[in-house]
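The complex appears here without one of its protein chains, the remainder shown in place.
Chain naming follows the written order as A and B, and within any one chain the residues start at number 1.
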Amino acid sequence: MPDFRKLGIGSIEALLILVIAIMVIGLSLSTSTFLTAPNLFDLLNQSSVNIIFAVGLLVVLIAGGIDISFAVGASVVQYLTALTVMRLGGGNWALGFIVSAFFGFLLGSINATIIYRFRIVSIVVTIATFNVFFGGLMFLTGGVSIYDLPDWWTDRVSLIHFSTVSGNANLALPVAVMVVMVIATWFLLRRTTTGRQLYAMGDNPEAARRVGVNIGAMHYIAFGWLGMMAGIAGLMQAHYVQEVVPNAFYGRELDVLAAVVLGGARLGGGRGTILGAILGILLTAITANGLNLLGISPYAFKMIIGAIILIAITLSSGGFAKLVGARFTSQSVKASS
Amino acid sequence: MSHPASTNTLRSEHGVANPASTALDADRAPLLKLENISKIFGGVKALRAVTFDVMPGEVLCLAGENGCGKSTIIKIISGVYQPEPGAVMLMDGESIEGLDPARARDLGIQVIWQDLALFPEMTVAENIAFEQNLGSRPRLVSYGKMKEAARRILERLGVSVDLNRSVRSLSIAQRQVVAIARALVRDARLVFMDEPTASLSHAETQALLKIVRRLSADGIAVVFVSHRLAEVLDVCTRVTVFRDGQYVGTFPTEGMTQTRLTELMTGRTFDYEVRTTDLSKAPVVLEVQGLSRARQYHDVSFKVRRGEILGVTGRLGAGRTEVALSLFGMTRPNAGSILLDGKALSVRTNRDAIRAGIAYVSEDRLQLGLVQPQSIGDNTVAAVLDDLLDSTHLIAAKKRNALIQDWIQQLAVKIGKPDDAVSTLSGGNQQRIVLAKWLATNPKLLILDSPTVGVDVGARAGIFAIIHKLASEGMAILLISDEIPEVYFNSDRILHMRDGRIVKEYVPGTTTMEQIERDVHA
């Protein structure tokens, strides 16, 4: 029996894999369309943007913060990118990536500055910047979408394409970009010393400071990384739907946060894995897809996900015993004499 | 009976140094030599021209009461604070002015603070070797190198801890080992340990001291900071005493007793009388029979009578606080019974215990005894809100204020206004508020757990005066303390606990303090 811990699969990830496996089996048996290439490819295509968001948010959660402004921030970056490339006469993919990453980092840095410099908790700051970004965007754009994006941006790019009896199976560009972003984030978190410092800061901020971690720089790296991921996610979204819609991402941040938390990251910092975040997104995506194929109302989806998150948090924070009120001693009672 | 003559009538000169010459070679150069170190905070002199030397490879104890300047001198040595001008700081004979934390670490100076400052979610290896991850230029992590460095250090220390376990899953003793290992990873030459034996059992303390001796043998100087004297007298060769920001002296530990050391630290002598109340006719308030709780205490039985102060002492890990917490309803014993005023007591929460008449003054005044940011008044009434209600079940302001004023007066607490935060009070006055809070509940049994930790010498006498008065008025008191002189002069009987069991009972009149000291630290 292989040592799962060595593979980086913890108990939460294992549980999620199990649940997903059960769902996949269940859906394959109960619908004729779930386990088909077109459906699965579509599933991947549509989850890619959320996964890019998720790995960005994961970095912030691990560093001990929270950010709910990244989704509307992505919309802002989409707009800014569109305007910039059009101003520069069309541009290309390279320019697109650079510009969206840059603007995304910029927005993330705004959050980092206010949080770090002025010592305001990140939930409050990002609630405020959420409103500033979204209100500002909608006001300045009048809520108008941009339809005429440059061709390079909207031309369909197919990674894999073939026809089947159930339709055309098409794996799109966002999936490839998603894979690159996942690997990049994994590399940052697991393979670089910066990643270790991020974990340390989230785990025990005071100890990290004493040991010599540059707390300010870490803030910029964490929120900046999320901003970059958000910008690139926006770039991919615009490519996939072929337009920039200012309020398309409104509310997305909560879905992504819920999924990442489901995958094992915690608000306290110092915990979380890439695999967990991806599994969380996949779980919610498969649930939505399944409910859709089964003909169940899409409205039920949100409700079910919320209930799942609530239960998951409850169980993982202390176990069933705590909930039922089993007699236990306070953990902070120090046995000192 | 009367107190034994010898040690108790020692008088030390008030004030400054009567430095005994050390037993070490006079021609050995000190590793660290500090002279004329002063530090002023906002007009208050935290340190006054102190001297401080550390010999290479020695184990030195830095002893002193809270507020004596111990942590200030450490912060100066580790580069966190700068001393006032005129300071002389030499390491290996060379001047080390203008230290900052990074430079101090480069010089081999390491501090292990009491909170350990570890990363609970990370593995042991990663915690120990974390400094490999520092530096502003991002590099690739080498988990292999970290593990190797960690393994080497642990081997050198002669201990083994699973490198892959998360620190969160370790016991406090194991975490301490990890903290020490981390301090050593970078060629340390001088290691400060701040209260390292807090929260350790006897066996774990011995294991820690073994490590310290090994470090010393390796040429690394260790400075033990503590106000728990017994263990350090064991392992240290010299003890430096600070008092009120001043250097008192440096003394060999050979032949030094706890009593003498306490006198040096506090500047007071112990020429007290032992208690001689006859309590044989007093009714039993608390009777504990065969109380046991797995892994904490075993088969504990004792009685406390009305008006009696029962002292409970022992080394760390003896199980005293655990028993107290069970009496107070915070934990449930597995076996045995508790009788209060002859009736069986079965409490499920501390609220039940308080209602039954048991009060517990925690040894952690800062975190558990008081809610520091809140007002003095609110802290005082926190346990008796149910008694302050008017007919509409709301808190009656008049009753509340009257109660607060009453207790502040009764216990002579020096405060500004009742609305001030309790954190503005000195340690001694804070402890009086804690007492007020519990006395307001009209307890039958008052459990005091290390009640004078962090309280100035001057304030301690006042607190014990209150305690004696309570006893004379009929309260049963359980006095848990590490400081044998404190227990000796303030108890009618003394229980000695070790490893969760009561091993002996003493009556202060018929046994000497030194005898108890010897038994406890045997």
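Throughout what follows, a contact is a pair of C-beta atoms (placed from the backbone, for glycine too) under 8 Å apart; a residue touches a chain by one contact, two chains touch by 3 or more.
Keep this in mind: contacts and distances are computed from a predicted model.
A.B. asks: Of the candidate names "Predicted Zn-dependent peptidase", "Autoinducer 2 import system permease protein LsrD", "Gas vesicle protein" or "Vitamin K epoxide reductase domain-containing protein", which one corresponds to the UniProt protein name of the undepicted chain?
C.D. replies: For the chain missing from the view, the UniProt record says "Autoinducer 2 import system permease protein LsrD".
A.B. asks: Could you run through the displayed chains and say which ones the absent chain touches?
C.D. replies: A, B
A.B. asks: Looking beyond the chains shown, say which of A:Leu35, A:Ile123, A:Ala176 or A:Leu293 touches the absent one.
C.D. replies: Residue touching the absent chain, from the options given: A:Ile123.
A.B. asks: Among B:Pro30, B:Gly67 or B:Gly311, which one touches the chain that has been omitted from the display?
C.D. replies: The one listed residue touching the chain not shown is B:Gly67.
A.B. asks: Need a quick check: the contact residues on chain B for the chain that isn't drawn.
C.D. replies: Interface with the chain not displayed, on the chain B side: 41-44, 46, 66-72, 113-115, 194-195, 225, 245, 330, 349-351, 354, 360, 362, 367-375, 378, 382-383, 385-386, 389, 393-395, 397, 417, 419-421, 424, 426-427, 437, 441, 454.
A.B. asks: If the missing chain were put back, which residues of chain A would it touch?
C.D. replies: Against the missing chain, chain A presents residues 66, 114, 118-121, 123-125, 127-139, 143, 254-255, 257-258, 261, 266-268, 297, 299-307, 309-310, 313-314, 317-318, 322-323, 325, 330, 332.
Criterion: only the chains that are shown with their structure count from here on.
A.B. asks: If you average the CA atoms of chain A and of chain B, how many Å lie between those two points?
C.D. replies: Each chain's C-alpha centroid was found; their separation is 47 Å.
A.B. asks: Touching residues of chain A toward chain B in the complex: what are they?
C.D. replies: Interface residues on the chain A side: 190-197, 199-200, 203-204, 206-208, 210-214, 217, 270-271, 327, 329-330, 332-337.
A.B. asks: For chain B, which residues are in contact with chain A within the complex?
C.D. replies: Residue list for chain B touching chain A: 101-102, 115, 117-122, 126, 130-136, 138-141, 198-199, 296, 314, 316-322, 325, 330-332, 348, 363-364, 368, 449-450, 480, 482.
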